[in-house]
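With one protein chain held back, the other chains of the complex are shown just where they sit.
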Amino acid sequence: MTATCTLTDCGAAPDVEYSMDDYAGPVARWCPGCGDHSVLSAAQRLLATHQMAPEKTVFVSGIGCSSRFPHYLRTYGFHGIHGRALPISTGVKLARPDLDVFAVMGDGDCCSIGAAHWIHAVRYNVNMVALLLDNNIYGLTKKQTSPTTPQGFPSNTQPRGSILPPMNPLSVTLGVTNASFVAQTADWAPQHLYATLDAAYRHRGFAFVRILQRCPIWTASLFRDAVQDPAKVEVLVHEKGIHDATTEAIHTNHLDHDPSDLNAARALAEEGGMRLGLFFHDPTNACYDETRRVPGYTPEDRIAILKRELDRHAV
Amino acid sequence: MTATCTLTDCGAAPDVEYSMDDYAGPVARWCPGCGDHSVLSAAQRLLATHQMAPEKTVFVSGIGCSSRFPHYLRTYGFHGIHGRALPISTGVKLARPDLDVFAVMGDGDCCSIGAAHWIHAVRYNVNMVALLLDNNIYGLTKKQTSPTTPQGFPSNTQPRGSILPPMNPLSVTLGVTNASFVAQTADWAPQHLYATLDAAYRHRGFAFVRILQRCPIWTASLFRDAVQDPAKVEVLVHEKGIHDATTEAIHTNHLDHDPSDLNAARALAEEGGMRLGLFFHDPTNACYDETRRVPGYTPEDRIAILKRELDRHAV
Amino acid sequence: MTTPTSAPVAAGVLAPESTQVLHVREHCVEVVSDSGEGAQKCGQSFGAVSAKMGNGVWTVEIIPAEIQPPARTPASASGVRIRLGTQAITNWGDHAELVVAFNEQVLLSRHRQEALADDAVILIESMWAEHDNDSIRAAWNAAMEELSARNYRIILVPMEERCLTVVDDPRRGKNMFVFGLLAAIYGRDTERCKAQIAYAFRKKKPEIYERNAELFDLGCAWARENLPFRVEVATEPYTDDMVVMNGNTALGMSAIAAGMDLCSMYPITPATSVSHYLSEVFEDAGGIVHQAEDEIAAVGVAIGASFAGKVAFTVTSGPGLALKTEFLGLAAMTEVPLVVVDVQRGGPSTGLPTKVEQSDLLAVLYGQPGDAPKVVIAPSTIEECFHVLITARRIAEAFRCVVYVLTDANLATGVQPFPRPKPDSNWMAGPPDQDPVPEGARPYDWDDRTGLSRRFIPGQAGGMYTLTGLVHDEDSKVRYATGVNQRGCDMRSRKIAVLQSTLQPPKTHGESHGDVLVVGWGSTRGTIEEAVDRLVSEGHAVSSANLTFLSPLEPGLKDLFARFRSVMTVEVNFSDEKDAPYITDENRRRGQLCTLLRAQTLVDIDCWTRVPGQPLRPADVADAIRANVRSVTADANGDPS
Partner (left out) sequence: MTTPTSAPVAAGVLAPESTQVLHVREHCVEVVSDSGEGAQKCGQSFGAVSAKMGNGVWTVEIIPAEIQPPARTPASASGVRIRLGTQAITNWGDHAELVVAFNEQVLLSRHRQEALADDAVILIESMWAEHDNDSIRAAWNAAMEELSARNYRIILVPMEERCLTVVDDPRRGKNMFVFGLLAAIYGRDTERCKAQIAYAFRKKKPEIYERNAELFDLGCAWARENLPFRVEVATEPYTDDMVVMNGNTALGMSAIAAGMDLCSMYPITPATSVSHYLSEVFEDAGGIVHQAEDEIAAVGVAIGASFAGKVAFTVTSGPGLALKTEFLGLAAMTEVPLVVVDVQRGGPSTGLPTKVEQSDLLAVLYGQPGDAPKVVIAPSTIEECFHVLITARRIAEAFRCVVYVLTDANLATGVQPFPRPKPDSNWMAGPPDQDPVPEGARPYDWDDRTGLSRRFIPGQAGGMYTLTGLVHDEDSKVRYATGVNQRGCDMRSRKIAVLQSTLQPPKTHGESHGDVLVVGWGSTRGTIEEAVDRLVSEGHAVSSANLTFLSPLEPGLKDLFARFRSVMTVEVNFSDEKDAPYITDENRRRGQLCTLLRAQTLVDIDCWTRVPGQPLRPADVADAIRANVRSVTADANGDPS
């Protein structure tokens, strides 16, 4: 998301002014054990690492448990409407390329009602970070099936079990022309989560991060195995990928994957299984907010253009 | 789309009652040379081949030049609103599995405003045929950039040339979990077009067909080369694929592709170039209209259930 | 028995022999706990048993904003108010007279919202007063200080302590102990209570029932031994069989009773529980609940199904309704029969998702660009919720139009007993007509006088036509010639007038003439009527009228209004206050029904509206009416006003 796209050099800025606490808003109101807490901490750490000015940072969200996110940070925030975080963020970044923009979405928010914007945001490749907090359920509205709910898992709208196989947000994103950064991480792997956000932030373009997120209230069983047994998780490793020594030590299943290989990324995403890491990265794609950037103007410039136009329409 | 999924045996039904003309509505009002005419003929031929009863067949569309389609057929038709052909068709088929349902969409209709429904229709895998008439432009509203407009091609909203690389509808569709039939054909290859519609109709599930469609008014230059030089087009061939001897004779560039191989299909779609044929086919996926089918009921059945429910709430 | 002080408060000390029995015709009790401690299950069980024993009952849920707000904070308050009566109870009343609170913070929340009567009796968990944790004790003392501004009678109950004798984690059990308290106080039948507990835990293992029954007994016993009062709300045995449920369950049953085939929806509070209920039972009855990818698709699927001859409806709330705007214009234009249920919630935009408001009336009526006439019906009781989809479905099909059913969060979660309906096969739609269409019939063969026409359904031979949202003629052909749009608009609008000609003028509650007529719609009915009754008993000439049809409006309104010296609406939506800065008679933005009635009748109708995020109280409504009565009377006396 910055102008540089090096994935190395994740050290903190030399002259630390803001501490993590400087980014903290009111106490987060998620349930105890909710994975959203851990994403919030990682975001605070990211803000501090990069010493982002709170007033130059905007977190945009939709509606859902996860979309309460901006309220718990001391940056500018836009808690929007359900499914529409991405058009709002696009507007913010188009208007103000000087701001750092993050979008936080739930799985219903992004993959169901917001699906068209999601597809198109990947195309636009606006320079921002998009976080999908995927708890495989509609949390806030109390347990309805979401597009990522595992087949057979019962909910209040599909009490006999979810009818469809779950949508794979990674493969959908990877199917969209112009995808430039696609990664997956998990709330219970805080080091990996942080490293992923950091890589996403450093990416110049639209960085899409799916975060597997625990919801102890409605989908407690879903990630339990993976949380309890690190061997159930495979970590993608590569020199061009996301590096985190702690994660790689805890999860001993490693898979070498070159994130510049789109076909391999798609195949990997398709296979399913629980894999954390950078699936795809192409730092060369043009960013819409850059290609569309127009020079500033003074009122006099505008008056000159208006006069030209009025001349063209003169009687 | 029928209960059988054999792709062979495309001969006409033994006892022909309906002729192609029996399906003809009023004279089509597309421009001379518009590719939509050829899709209409292919559809009429398909209807006749399968002797579909006009009253048991429904063509649903959105809004656009292409969406005028249902008006020109003598079946039931639903000329809906912009971008929403797929929810309407889903409703028709869910309610009435006995009807044959077709959706006809433009590239703006399906890939821009209708994108969320498109993604989700692929997931639902309702047993129907979806035709994307892709002229790479907004036709009806007079030349605005569409998601599939080639980069650099000027339009009335992007007069300096389309800003983004074009979206690839095949790769997006192939990225969606539960995709079951994805093919591409062209209006100027009428035999191939027909063979593709036939295969799509025979497929049990959601058959997505992208049809490259000429618009001589706004995008006359776009397919000119491919139309004039059959060598510019590559035809996918395979025993499990779409077979049409005429097409294979005209277009001598053949590529062997097994449509059951999803990764290969994605790689092929990604490469771009002009390829006609069956990219992917999986006849085993469950269809939402079948998994959701509920037994019929009599008023007495309902009364019995209501009584049970009232008992549960009795004071 | 002690008055609240910041000092520790004594537990009930009076011996049972001195027990006072309060004989009342109605009583209002609240149970409130931290979210997750089960006050709602307790309260609803108590309400259900009370109904079964023959009391009139109305229950209202107290819902926190978050899924799991921090414990021991006012924001965590979760629970239920149960208002009991000898006769039917139609609303949540004014203030709670008895409160059972699991901690002092959730109690504070109710106190601050002015939910409690000035002399309310409060039963509260005793453990916090002497808690090991300093800050908890401090919080308790501060709360007691704050509460001392009122004359509450606070009684400490050792809930935790008692429950620990049976369970390890009293957070999952206190609620049944409290149920026991209430059963003892109100003299509820133990067998019925146990049956209710068994029902509440029907999906759990039998041990769970056992343990909860035991806690219940413990609560009963404690109350019998320690509480110096009982409340007796006389019951009048039902003559009819009765059922008890909330409005959303009633709507779900209504869908089955109406012969609906498909409920197509996208989750949204407070509408979703209609589909939760239906998801459980609809498939047994040949129905489908389809959860679509968004609200646009939800209504699109319903319209597709309806076009194909099935009976479909969609259910939503404000933000979802907004998204359906375009598709609902198509349905109106193409005369696709459709039922839309809007369970209204609070606030503009995302607003107050769990709270009541009646603010979608004008959006429903006028939301569509272009002219899109429609039918709008608002049930005003849970019983009407049970019947409303039967009527709505019938009108939608007979008039080929969209019928909106407006309920709200108050009806959705309010629980009330009503006479058991007798399901009838005539309530249901028949299977779609599949006979060939008669020679020469046309898909929009409008009757010139009525605008009505026969609907063609796919499968009907000879009926093939293409439905379109473009301007079309009788053959459903797109035609832009002058006159074609005028004719289509005329015919679609005419149907509404035809329906109006079949309606009855509204009945008044009270005399059919007088000083003030209060007009309302929807869930406020019970509250308004109770307020009117109070004014009448004070000797005022006040009546009310409830409008069930909002489009078309019921006939005879102008005549009705003329029989009163003043007419006002009472609504749970926004209006400018008359005397606020900058507000004049000319620029005042009025209540939604008020606006509608003024345009239609030209009567100078006033309004009293509030958007408090909770149901109106009879006392506040009575005050508003009283002010109106006063100004009418003053005017009549020539007093300066």
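Which chain is which? They are A, B and C, in the order written, and residues in each are numbered from 1.
Heads up, the rule we're going with is that a contact is a pair of C-beta atoms (placed from the backbone, for glycine too) under 8 Å apart; a residue touches a chain by one contact, two chains touch by 3 or more.
Predicted model only: the values in this text are computed from it and were never measured.
Although one chain is omitted from the display, it touches the following shown chains in the full assembly: A, B, C. Screening C:D132, C:E207 or C:E586 for touch with the missing chain picks out C:E586. Checked against the full complex, the candidates C:T19, C:Q87 or C:Q486 give a single residue touching the omitted chain, namely C:Q486.
For the chain missing from the display, the contacting residue among C:T391, C:Q460 or C:Q614 is C:Q614, taking the whole complex into account.
Interface residues of chain C with the unshown chain, by the touch rule above, are 65, 112-114, 317-319, 321-323, 325-326, 329-330, 332-334, 342, 344, 346-355, 357, 359-360, 362-363, 365-373, 448-450, 468-471, 478, 480-486, 488-490, 493-494, 496-498, 500-501, 552-553, 555-558, 573-574, 576-577, 580-584, 586-590, 595-596, 598-604, 610-614. Within the entire complex, the positions of chain A that touch the omitted partner chain are 25-26, 53-56, 58-60, 63, 70-71, 73-81, 84, 86-96, 98-99, 116-117, 119-120, 292, 294-297, 299-303, 305-307, 309-310, 313-315. Residues of chain B that touch the chain left out of view are 27, 29-32, 63, 65, 81-83, 108, 112-113, 115, 138-142, 144-145, 147, 156-160, 217.
Please note the rule applied: only the chains that are shown with their structure count from here on.
Distance between chain B and chain C, defined via averaged C-alpha coordinates, is recorded as 45 Å. Separating the CA-averaged centres of chain A and chain C is a span of 39 Å. Centroid to centroid, with C-alpha atoms defining each point, chain A and chain B lie 33 Å apart. Under the contact definition stated at the top, the residues of chain B that touch 2 or more other chains are 116, 119-120, 292.
Shown for chain C are the residues in touch with two or more other chains, namely 283, 293-294.
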